[in-house]
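Only a portion of the chains appears, each positioned as in the full assembly.
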Amino acid sequence: MKGYAMLKIGQAGWIEKDVPKCGPLDAICKPLAIAICTSDVHTLWEGAIGERHDMILGHECCAEVVEVGSLVNDFKPGDRVLIPAITPDWNSLEAQAGYSMHSGGMLAGWKFSNFKDGVFADFFHVNDADGNMAHLPKNINVVDACMLSDMVPTGFHGVELADVQFGDSVLVIGIGPVGLMAVAGAALRGASRIIAVGTRPKCVEVAKKYGAEEFIDYKNGKIEDQVLKMTDGKGVDKVVIAGGNVKTFEAAVKCLKPGGKIGNVNYLGSGDYITIPRAEWGVGMGHKQIVGGLTPGGRLRMEKLGALVSSGRLDVSHLATHVFEGWDHVEEALLLMKNKTPDLIKPVIKLED
Amino acid sequence: MKGYAMLKIGQAGWIEKDVPKCGPLDAICKPLAIAICTSDVHTLWEGAIGERHDMILGHECCAEVVEVGSLVNDFKPGDRVLIPAITPDWNSLEAQAGYSMHSGGMLAGWKFSNFKDGVFADFFHVNDADGNMAHLPKNINVVDACMLSDMVPTGFHGVELADVQFGDSVLVIGIGPVGLMAVAGAALRGASRIIAVGTRPKCVEVAKKYGAEEFIDYKNGKIEDQVLKMTDGKGVDKVVIAGGNVKTFEAAVKCLKPGGKIGNVNYLGSGDYITIPRAEWGVGMGHKQIVGGLTPGGRLRMEKLGALVSSGRLDVSHLATHVFEGWDHVEEALLLMKNKTPDLIKPVIKLED
């Protein structure tokens, strides 16, 4: 089979590989559509997860099942399925403790294009098919379905980590596709006020559709100064971090009320330390909770979030700004994600309808 | 009346002041015993809360009520009471949100020897007597009662923040009096293994009584190296920080399993930033929750924790290593706390029985 692979850091191309083997609990699938993630860019060009050779890229897609293992009960060849970016080992100690995304080690629930080949290939392998795939609802098209692999669950997880409650004021830092889903998630969990940090016009336009009304441009001054001004010096109840870097937490802590919570879902690619400002963190005692987490994956998550899209309560169609058709466009789509044109949110490639 | 006051940063002495006025919700009390806190040392000699002039020191004591306001229902002159270090404004928005210790502003539930005169005086003022004092159980002596103002609630709060569950392995960093109470609290909440960082022989001896079995000396190598070695590279489930400085969080994060929690109750007196190691924090996504918080105060807290002492389930008598009698010993006790002799845990001064 063919797959679009990272040959080494900084270099990618099509390679030939054997079709993966299907264990008794597993499935082999072929993509119906794939989406490019910023993580693919980090992996390939920045070496975010270290060196890899001939590793097929990609962890966002929906797919059709072509083979299932002998112990798989709920799926059969021909089924159309949602595929989560995170496919845990559900019997691991970490999963039993409620942190399936870290099954087998920190972040190790993320397998595609990390510990094994990804989904940008004729066929790919899904561990624990019954536990990790979900049937694709008929009224979700293949492009929207790709948003359920990572963008929706990750953005929404930021909202879960920040523990948004009815009437909360929420600051969302970063309005790329994950940040936009954090905005949508905050609105859908009852925030009364959503302030977003970001300036790209296309993203601002879409963020307004998802429920943000106020926007901050970090070029106009420190984020914390702007937020404190907008909130009469009180700060916000919750912060979701979906962009920025290790320095971003300084602003987040300074914007937050005591008793507030920061939920980070942003990959921090460089820097030795996240820096938490001592005084504004209450000299250690301000109850400003900081937590960052990889999104949960697996079947239940796909079913629950899929139901939000399927029911029409969450419209993800604003994300896929660039839709291509056919495998020929993988490189173009990847470069588009790397270079981020002003009108880009997500590039998606349809392979079948 | 007389009070032992901070005259300015670095200088203390007895001063004369008017007896405080009693508002309709308030009480005026006289101490039965007082205890010295490291915070008194920080306040007086390090200027931890900024400059103060002629402010009476102290926030740990038990007391007898001498006057109550017209709206006070549950206390009367002559009652013997537990006094929490933290005395919130219970109708504040922060208290309604569950963070009473930050009522009126971050950390502002701490009033004694911070925003008003403290308890090292013939008389002191308690705001919201019904909401903040508790009746002193008859079988708790006045020395032990002082441990309920701050040491027990603060140490136990570290355990609450770290969310210790049945069978957890817990690392307690620091075994001064607060750390010792964190050890006791972790044992009392069902930890199966308690590793403590600390070396002072007296503290180690008492920590063993409270349930720690393994001890780490940071002079023998990095804390994280020792903890990871002791746990076969897996780390611990939870960390309570009750000592150290802004750098201590690095070790805590490195010792922690993904999905683990850090509860800090240590005052961080200097440094611009707490530094969180990026890689070991899962590049932002390891679900290693970090929270630091001032202990809750108020009446219910005093009643609940007082019941643990009163019932004999918690023996705080190991803490008061140095017990004096009479106001004359305040300066001596303060200096003892400043200089920390090897056999010191807490100095307490009895004023009445």
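By written order: A and B. Residues from 1 in each chain.
FYI, a residue touches a chain if its C-beta (ideal position, glycine included) is under 8 Å from a C-beta of that chain, and two chains touch if they have at least 3 such contacts.
Worth saying up front: this structure is predicted, and the values here are computed from it rather than measured.
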item	value
Complete-assembly copy number [criterion: all chains share one sequence; 2 shown]	4
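Everything below uses one rule, namely that only the chains that are shown with their structure count from here on.
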item	value
Chain centre separation (chain A, chain B; CA means) in Å	41
Chain B to chain A touching residues, read off their complex	48, 94, 97-99, 101-102, 105-107, 241, 246, 249-250, 257-259, 264-278, 281-294
